[in-house]
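The other protein chains are all here in position, but one chain of the complex has been omitted.
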Amino acid sequence: MSKSNFFEDFSLGQKIVHAVPRTISAGDASLYLALTGDRRPLFCSQTFASHLGYEDMPVNDMLVFHVAFGKTVQDISLNAIANLGYADVRFIKPVFLGDTIRCESTVIGIKENSSKKNGIVYVQSIAYNQYNEHVLCWQRWVMIPKSNQDAQVADSFVPEIRDFVDPKSISVGSNIVIKNFDFGSTGSSKRWSDYDVGQTIDHTHGITIDDATHTMAANLYQNNARVHFDAYLMGQTAFKKRLVYGGHIISLCNVIGFQGMENALNIVAINSGIHCNPSFAGDTIYAKTIILEKNNMQGRTDLGLLRLRLVGIKNQKPSSLQSIMQENSTTHYRDNVVLDLDYTVTIPKGN
Amino acid sequence: MSKSNFFEDFSLGQKIVHAVPRTISAGDASLYLALTGDRRPLFCSQTFASHLGYEDMPVNDMLVFHVAFGKTVQDISLNAIANLGYADVRFIKPVFLGDTIRCESTVIGIKENSSKKNGIVYVQSIAYNQYNEHVLCWQRWVMIPKSNQDAQVADSFVPEIRDFVDPKSISVGSNIVIKNFDFGSTGSSKRWSDYDVGQTIDHTHGITIDDATHTMAANLYQNNARVHFDAYLMGQTAFKKRLVYGGHIISLCNVIGFQGMENALNIVAINSGIHCNPSFAGDTIYAKTIILEKNNMQGRTDLGLLRLRLVGIKNQKPSSLQSIMQENSTTHYRDNVVLDLDYTVTIPKGN
Partner (left out) sequence: MSKSNFFEDFSLGQKIVHAVPRTISAGDASLYLALTGDRRPLFCSQTFASHLGYEDMPVNDMLVFHVAFGKTVQDISLNAIANLGYADVRFIKPVFLGDTIRCESTVIGIKENSSKKNGIVYVQSIAYNQYNEHVLCWQRWVMIPKSNQDAQVADSFVPEIRDFVDPKSISVGSNIVIKNFDFGSTGSSKRWSDYDVGQTIDHTHGITIDDATHTMAANLYQNNARVHFDAYLMGQTAFKKRLVYGGHIISLCNVIGFQGMENALNIVAINSGIHCNPSFAGDTIYAKTIILEKNNMQGRTDLGLLRLRLVGIKNQKPSSLQSIMQENSTTHYRDNVVLDLDYTVTIPKGN
């Protein structure tokens, strides 16, 4: 499937093999770091990773997500009007430098809109490593126009979408040994027990986006959506300029959120994610983290789970943001809120 | 030879050893991908390359070209008034990650212009790997000013330049096994037999250039021509701004041309190339491919050759370009045509 698809090209149960498997190298890891400012030690320090029992350098979980997600763009969302959301993102196995990632999707839902001009397609995607092991899976749904307005679309099925990934289903390898966790390497001694549900952290770091950095990031992920690259095309739209890949905003917010969450080890799930407003070159991104839940981890006393709400804000300090939603609304985000992400991380309990 | 040369510094038969051998690493491959958006699976997927019989990850052919070419800039073209053309570019052996490339040139032609203020120098360049094997060779000719207007230049010889590389001279390693070619990895099932001579493909992807990306690309290739880096200097010229390295335009057009040519495996020759007009930051590059010739490959039934004309266009969709040349002209390109490249690729025949 090398042509991008329109709404009528999808059918329920359809299986799509996405093109271009990708070997993730140390070069990709360095670029991720240079393009985002990431400082999580698990992904930049061989000694830190080895002490925890990793046999090799793991690849940043968000880099794995972006590479896997990028493969689906050509087939799923190149023609999308809107990326409506994603859910049930589960990071199943670590990916190591040198691993090769490929991706397949299945259409799990399809619903024509009442206008009959477009519809919503729901897909379940799975990323595999070179051993055909599942490393990552997720669901997302996008609004896609018809190419031919008269095309008949027979299927209509809206799948049930999980509100969040069940903490009981989350595990990390038994080889991971938290008693060797080096708190000097993260710069913080805060453990699972030091966070309270409802607590808010207004991160102070801000990152201004440039066209070169967000397009290099999208290129690195081989995400070839035209809106990120083609200023001539975008100049003819209401946006007037290239749109930043939403996943780049997730990465920037995650990097900003390192401050105060230094010992969060792995992202194990993204429960849901909404790109509330678009971002452009010149925008400065800030973020705040709200602790939503604290959970134990099946079979482990050394690691706990934190379910976090990561809110991305542009061109305003988080501490001065009065509310995430517009006044008197529970559904409309303020204009400068760019991300509302619900995700789950592991964090040491004891030691 | 560490000083840049003027016209009178060259002589027929002169041999130049270019400085700074370069080991090409996975980091370079990642940067090439991030700076161009390349998606050719041979160069980003270990599994794809292994299935075809490559013992290791090959380096993108255009990255090899740029690195080799970059070495010649200091000695050959730092003072050039114009890069007039190149021809007979042959990709002889694959370069693998970890290989070290060095480059030598021989002056094969020299001709003073009638003004006596400058002249044309023709060079044959050869890139070697660390085993002293030829990996790439090419010819190019540049117009270079004299430093001393009174300098006498005795030599005058204009070499014969091949119109195109003889398809019979092109080979790929006998270890390359096309029966294992994975068409799922490229996203297209189109083979050699699916293309027709004269056929035109208007690629839809467009890439806007930023100053940071084109200068990083030139840096990556250690191409130190001042026109790409020095905005202060360029502000005093008619261009007013930094000039994009012409090779970067070739790469962008090649990446854009992936759509519709997904199974083109190797670039085996560049028959001729002209940078018709300059490009600058802010320009959006598009491309069209015209199938010029179809040829068999000596000793192989599984691979064929396509000779392609790759036309780069800026700030206009290829589908709306009425002609490549100006009206009533066979020699003058339209103002927004930036590249006219004639090159040859391998592509699977059967399987």
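To keep things simple, chains are lettered A and B as they appear, and every chain counts its residues starting from 1.
Keep in mind that, in the parts below, a contact is a pair of C-beta atoms (placed from the backbone, for glycine too) under 8 Å apart; a residue touches a chain by one contact, two chains touch by 3 or more.
Every value quoted in this text rests on a predicted model; they were computed, and no experiment measured them.
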Query raised in the report: Of the residues A:Arg39, A:Lys111, A:Lys241 or A:Lys294, which one touches the chain left out of the display?
Result: A:Arg39
Query raised in the report: Among A:Ala87, A:Ile207, A:Val244 or A:Ala287, which one is in touch with the chain left out?
Result: A:Ile207
Requested in this report: Check the options B:Gly27, B:Gly53, B:Pro145 or B:Pro159 and report the residue that touches the missing chain.
Outcome: B:Gly27
**Report entry** Of A:Ser25, A:Asn60, A:Ser272 or A:Thr346, the one touching the omitted chain in the full complex
**Finding:** A:Ser25
Report task. With the full complex in mind, choose from B:Met216, B:Leu292 or B:Met325 the residue touching the hidden chain. Result -> B:Met216
Report task. Determine and list the subunit A residues touching the chain excluded from the picture. Result -> 25-31, 33-37, 39, 41, 44-48, 57, 184-188, 190, 204-208, 210-213, 216, 259-260, 262, 282, 284, 315
Report summary line: Absent-chain interface residues of subunit B come out as 1-2, 17-23, 25-28, 30-31, 35, 74-75, 98, 100, 102, 130, 210-213, 215-220, 222, 224, 226, 229-233, 242
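Simple rule for what comes next: only the chains that are shown with their structure count from here on.
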Report task. Would you mind pulling out the distance in Å between where the CA atoms of subunit A average out and where those of subunit B do? Result -> 36
